[in-house]
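Omission of a single protein chain aside, the complex is shown with its protein chains in their original locations.
Take a look at subunit A:
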Amino acid sequence: MAKAVSVRGLTKAFGARTVLDGIDLEVQPGEFVALLGRSGCGKSTLLRILAGLDRDVEGTAEVPGTVSIAFQQPRLLPWRKVWKNISLGLHKPDGREVALKALEEVRLTGHADAWPLTLSGGEAQRVSLARALVREPDVLLLDEPFGALDALTRLAMHHLVEDLWARHKPAVLLVTHDVDEALLLADRILVLDEGRIVATHHVDLPRPRRRASVVEQRTRVLADLGVDVEEAA
């Protein structure tokens, strides 16, 4: 089967500073990959390249299918109603119906005709997710979409994302700072450091995962991020 994402020798420099340094990465269709790494290590840069927003690179980054992205900020058009934000760019005659269905999936049915600025942060983020999903992407890029949310909303969003992923089966590349989040959701965890993938963890725990079940592997992932848990705890 064709890969959902295949990246070979990807190098990206801003002036003299090399941000991505020869990345090799393959993602299978339907695979859930989490990307971990310190702030500034190039995670967003990689996602932007995969989304086709930055073509000034060395090496190759191929994403044969359709791509969709949810940014850390929801980036909704404040002057278009919620449903319109979801259906714009789809070019479907039944745009509103499609949008309403997507809103149902993220449990926001009542907000179809709301202005985006009246939504709470979590609601806006869910709209952004609905907007990404409604394109039925082969590859879904999520750049810290839960970063700005409170712990409770985050939990709800984890379930939602896992649920939607299980139903639509896109390949997912999730950028996060949160190791637990990665362990709860991903099939595979990549650790990025100084522009290279320095570690790969396969997470074979059965789903749905509970917090307790991931604790043991958490220590090993954290060690790769340079955090000694025994000491920290």
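We adopt the following convention: a contact is a pair of C-beta atoms (placed from the backbone, for glycine too) under 8 Å apart; a residue touches a chain by one contact, two chains touch by 3 or more; residues count from 1.
Convention: contacts and distances are computed from a predicted model.
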Looking at what's absent rather than what's present, what does UniProt name the missing chain, "Acetolactate synthase", "Xanthine dehydrogenase family protein subunit M", "Sarcosine oxidase subunit delta" or "Sulfonate transport system permease protein"?
"Sulfonate transport system permease protein"
Among A:Val33, A:Leu46, A:Ile69 or A:Leu142, the residue in touch with the chain that has been omitted:
A:Ile69
With the missing chain put back, one of A:Pro64, A:Gly89 or A:Gly121 would touch it. Which one?
A:Gly89
Considering the whole complex, not just the chains shown, which residues of subunit A touch the missing one?
51-53, 67-69, 71, 73, 75, 77-80, 88-91, 115-118, 131, 135
